[in-house]
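With one protein chain held back, the other chains of the complex are shown just where they sit.
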Amino acid sequence: MQLSYQEILRPEIPREECGIVGVYGHPEAAKMAYLGLYALQHRGQESAGIVASDGEKLRIYKNKGLVSEVFSPRERLDELKGSMAIGHVRYSTTGSNRIANAQPLLVNYRGGSLAIAHNGNLINAAELRSELEGRGAIFQGTADSEIIVHQIAQAASDDFLEGLTTSLYRMRGAWTLLFLREKQMDAVKDPRGIRPLCIGTLDGATVVASESCALDIMGAQHLRELKPGEMIIVGDGGVRHEFPFPPVEERFCVFEYIYYSRPDSVMHGKSVYQIRLALGERLAQEQPAPADLVIPTPDSSNAAAIGYAKAAGLPFHLGLIRSHYIGRTFIEPDQGIRNFGAKLKYSPVASLLEGKSVVVVDDSIVRGTTSVKIVEMLRRAGARQVHLRISAPPWKHPCFYGIDTPTEQELIANQLTHDEMTKHFGCDTLGFLSLEGLMQVVPRTQTFCTACFNGDYPAGKPVHFTKNIMEQTAAAKR
Amino acid sequence: MQLSYQEILRPEIPREECGIVGVYGHPEAAKMAYLGLYALQHRGQESAGIVASDGEKLRIYKNKGLVSEVFSPRERLDELKGSMAIGHVRYSTTGSNRIANAQPLLVNYRGGSLAIAHNGNLINAAELRSELEGRGAIFQGTADSEIIVHQIAQAASDDFLEGLTTSLYRMRGAWTLLFLREKQMDAVKDPRGIRPLCIGTLDGATVVASESCALDIMGAQHLRELKPGEMIIVGDGGVRHEFPFPPVEERFCVFEYIYYSRPDSVMHGKSVYQIRLALGERLAQEQPAPADLVIPTPDSSNAAAIGYAKAAGLPFHLGLIRSHYIGRTFIEPDQGIRNFGAKLKYSPVASLLEGKSVVVVDDSIVRGTTSVKIVEMLRRAGARQVHLRISAPPWKHPCFYGIDTPTEQELIANQLTHDEMTKHFGCDTLGFLSLEGLMQVVPRTQTFCTACFNGDYPAGKPVHFTKNIMEQTAAAKR
Amino acid sequence: MQLSYQEILRPEIPREECGIVGVYGHPEAAKMAYLGLYALQHRGQESAGIVASDGEKLRIYKNKGLVSEVFSPRERLDELKGSMAIGHVRYSTTGSNRIANAQPLLVNYRGGSLAIAHNGNLINAAELRSELEGRGAIFQGTADSEIIVHQIAQAASDDFLEGLTTSLYRMRGAWTLLFLREKQMDAVKDPRGIRPLCIGTLDGATVVASESCALDIMGAQHLRELKPGEMIIVGDGGVRHEFPFPPVEERFCVFEYIYYSRPDSVMHGKSVYQIRLALGERLAQEQPAPADLVIPTPDSSNAAAIGYAKAAGLPFHLGLIRSHYIGRTFIEPDQGIRNFGAKLKYSPVASLLEGKSVVVVDDSIVRGTTSVKIVEMLRRAGARQVHLRISAPPWKHPCFYGIDTPTEQELIANQLTHDEMTKHFGCDTLGFLSLEGLMQVVPRTQTFCTACFNGDYPAGKPVHFTKNIMEQTAAAKR
Partner (left out) sequence: MQLSYQEILRPEIPREECGIVGVYGHPEAAKMAYLGLYALQHRGQESAGIVASDGEKLRIYKNKGLVSEVFSPRERLDELKGSMAIGHVRYSTTGSNRIANAQPLLVNYRGGSLAIAHNGNLINAAELRSELEGRGAIFQGTADSEIIVHQIAQAASDDFLEGLTTSLYRMRGAWTLLFLREKQMDAVKDPRGIRPLCIGTLDGATVVASESCALDIMGAQHLRELKPGEMIIVGDGGVRHEFPFPPVEERFCVFEYIYYSRPDSVMHGKSVYQIRLALGERLAQEQPAPADLVIPTPDSSNAAAIGYAKAAGLPFHLGLIRSHYIGRTFIEPDQGIRNFGAKLKYSPVASLLEGKSVVVVDDSIVRGTTSVKIVEMLRRAGARQVHLRISAPPWKHPCFYGIDTPTEQELIANQLTHDEMTKHFGCDTLGFLSLEGLMQVVPRTQTFCTACFNGDYPAGKPVHFTKNIMEQTAAAKR
């Protein structure tokens, strides 16, 4: 369903999904961060950036494009000297071109140089911004990270960590943050632990990253996921762990397991691949289908479809071939091609489908545009019946905690009944995993944010009274 | 195993694998050719080009890069006016930069304008070239297509088809050719039918392409594969079929089924996906393994691995995750990363592999470099045993008919015994499909070229007496 | 002498020379600003940018490169909608890559959106910056314009003009500023009027620009130069003029007449070309030479050389041909070419020089590197004698008011005596215009800043106590 995210959705308020990585104490810190960002590329394809410190100076390079594009030629990476580095990849919102929002953000303030990389979203960004502006702050972009550094710069205390902690107290929403100063790297997760961040070690260096796959590619050893509200201070004196916030219930984003993370990542000690497999199995139990075979919408639904097939005792096949050569733009003939966008990405294997009843597994439905096209594509390739199965509950509510989603009016599961959706997609039957089923599959030891399914927002929803000001800024920046 | 082809192999003599497409009688001929080339992108990523005719003039655009890159901005495509077009994609040989060899080739000769697109390889290119030079021809590149147009231009007859036929008589090897002139498109396959070419129809237009997937994306109806030695002449008078060559036994490239074609293509009436599935099943019967699960080397071995798993009664899993963001260059840290190249492409899912005995299916081994890395990668991810299974016989001999391969000295199966290979790859057991087994699986109604497995070259091998001249040319051109 | 500026100088503290333009009330405001920037390109080749307002939103595009490069393709300009626009070109410092410092700067603050374009330099930037940081400001670049908007954002008053005026009171140095808000454009010159800014009218629209040549290319009518300390507020209610600062003596930069402005510009009612002509005439009277002909260092010294030749009664010739094709980089053969850099820019016309005594006129000497090369080049082309004449006094002191110059240690006229310089340059005689002579030529009605010649800094010199912090920032930003 990546097509939906990248090609269709237009956010109502500035919001993004991202990947972050930090390295402290490695002779090639920037290069390790670069490798980590490559492994986290699925979390953001719009821009990439790295700030490195040699103990005295911070140096930055960031630009629009994929990691391998941004840091080519290699001089751009070689110049990022030093044994400390933090990096960031940012998600693409179609048509957006806001280089001013690329991260990390590197600023000078009264305490010296400070770089920040942020994954998450503040729901009280508008209020904080308005307050900061009232105290004389200027904003050059719309990213939350700019709000955060303003908070720190305006903090009462001259002590960085004290100022940081005070600032974080005021930030509502989801925030997993990396900071780099001349001689220190800090990482912190919001008290509910909504977005992921894990820690590892590499030849004595400390490494943190959004997902363990970033540690794997460096050859680092994965130690553990950070705890909700945990703050890690890495400096000359070693690694210090603090918990500066009053404890609240953990609310890890369940969607990281369902769709967002890479299947080879391990989160909170659990394999993402294994969880998706189990989601598929549970889905088969809850939503069986009178079918001849099971196919995924590749590649994000592969594991769930394998699980479904296994539990249902049906053959698993790769009935949709995914193209590896999708460019940034593609020209459609003037007279139009049926299901053009979907066809550029997927091709059905007709010999598998002809005369067959097919279960097609997907991991989520947002606007439903792609589902309509895939069902039609399968039917035209000869499928007798198409049973659409989703390895998650219906997505009815926007995410305000760091995943780019449309409004409720645009979320098809919010607008249509189950029967209306079935008819709209053109499938024979439609089945979602139940929220209860989902909760049976994911680790019992954790508590989750499931706001996108049930509207229960653990960190609140944004208040839009300053929306106009923000939209104006968003429009002005390019 | 695509990594091997693109990153390792250096051909000894100029040779290439390609995809071709032709459209006659469609108001947006060039755009349809562009779509077809996109679907054939797996057959060649180095360069792309299209020649179109509006009945009076031929216009060309070609360049290095992927199809979507070459024809962006869209003006480049809009300017290719007319209802006839032929297109070409060319395979990448690392480090090669020979724009002079990009196709189609468009020339003027005494008969007017002539464009050619070629898939295949002439084994008597050096002799033909030498003869042509002796008669005063000049060569600006090293591609076979330049030899072919010289042959036609120097033919005794003024009649294009007569001259063409006479010329083709002299060409030994594999050649599937498309020609475009002001008002006529011609397609022809060598008498053995080594390389594929199919024909279809689209709203009254005639469409030809290397694979049926190119017809599918246009929405064209796939009619059939061209017969060996068949010539199709498409003009104002409709479509004419001729068989100008004395019949010889068909020898279709069996490797198109094993690896080269896209799994959703249908060749000679057979689904490529289904054949690969059957290859995996047969492989399981011939080469069973005491394993816990079966995984493919994604994506080209996916179907074979599913077949293996089914026949072996073992679970199928996607134990290696393939990256979608491989760029043209990537920077390795100075201190080196273990299995760097393989790691950029594949990541193991450790939770599936830990303590398990794993069958990993691949479709071919060329130099063996990637196999070594994958086996080590799986072991480091925790696999207790690794059983490497190849859904084809050992590749012992170079292909001289259009697939870019190393010399016999570089083909590992030619140099090492089975035991030596097992040890070299570091796997517990190694198993290839037998040639007999392969022949049981592919259509009995066809006869095949299996030269890469048994050295039986149906159209002969090249004689290298003019090799020096050609190498000199290759070096001079960039 | 442009070569010296661009290829040799490295500033010790951040400083720049720039061109600015503003348009209010024109249906194609951004396109007019673009034309104006093209005419001002000689004032800055590093980056160009425009902010436009349609009355509700401000939109920006800026990037590194020449004006014609930055705004190609034209969509970038078409998207800058509205009838108000301000633009900026910035001078190139070799090796610097600070996109964060490109102008205009567009920010959001408590009063809404605000764009600023600045020509000049603050000498108390470090103090102001330190104060602002102390009150919680963050800085993303090192440009003075960021300090200025911070001042406004932190001003006590909510009224923009009141806050602006208060802020400007604190800024010491040279500042010619343009501001754009949703519905208002403001222009202001520092009380000494160090840098130029003129006003004109175009079909009812109000236009301001650094030089009149920017008005000419738009077809606008040039009205007059702004007065020192004058503030222009252009809004719905028309154009308002204010003088918010206590009057001080005017100190217009005399170097604008000597070198910096375009010869077709008119400043303070005087033609730049005519002044240069008169400088040359005066130079001939003060520093005659026993010569056969007079040649300029093209093109900036052309008018002065014509004036010299006329007053001396000697023939004027273009004895050095200037190349029009100097690229951004050029490769020197490994073995080296004598006077390589100068040769890429100038070629001597030997037939004019052979056996002759030549006066070569230049407008200024900074480090002297180019002078050495030109003298040698002329001698090798056959000149019997070379008499170097400079149409300005010796440049002995750095400019702190907006022109990028080296330190006193690097200014050759500060380090060497007249005789030492003569010997160093290798010329037969060397002659500078006297400061008295200069003052005779420039308009008597004006008073000037001549700090570069006599060290009399009307707006003071920078105090360097915070230099370290700033250098650190400069290094960190790229």
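Each chain carries a letter (A, B and C) given by its place in the written order, and its residues are counted from 1.
Note that contacts are C-beta pairs under 8 Å (C-beta built on N, C-alpha and C of every residue); 3 or more make two chains touch, one makes a residue touch a chain.
Remember, predicted model here, so these are calculated numbers, not experimental data.
Across the whole complex, the hidden chain's contacts among the shown chains comprise B, C.
Touch with the chain omitted from the figure is made, among C:Y169, C:F243 or C:F330, by C:F330. Only one of C:H317, C:K356 or C:K373 touches the chain withheld from this view, namely C:H317. In the complete assembly, the contact with the undisplayed chain comes from C:Y273, out of C:Y273, C:Y308, C:Y401 or C:F448.
Interface residues of subunit B facing the missing partner chain: 56-61, 79, 105-110, 112-114, 130, 133-140, 149-150, 153-155, 469, 472-473, 475-478.
Contacts to the hidden chain, counted on subunit C, fall at residues 27-28, 31-32, 34-35, 38-39, 41-42, 45, 66-69, 71-72, 74, 77, 213, 216-219, 262-264, 266, 271, 273-274, 299, 302-303, 306, 310, 315-318, 321-331, 333-335, 337-338, 343-344, 347-352.
Rule of thumb we're sticking to: only the chains that are shown with their structure count from here on.
Where subunit A touches subunit C, over half of the residue numbers in use are shared by the two copies, so each contributes mostly the same positions.
Every chain gets a centre from its CA atoms, and the centre nearest the mean of all protein CA atoms is that of A. Subunit A and subunit B have CA centres that are 37 Å apart.
In this assembly, the C-alpha centroid of subunit B lies 60 Å from the C-alpha centroid of subunit C. Each chain gets a centre from the mean of its Cα atoms; for subunit A and subunit C, those two points are 47 Å apart.
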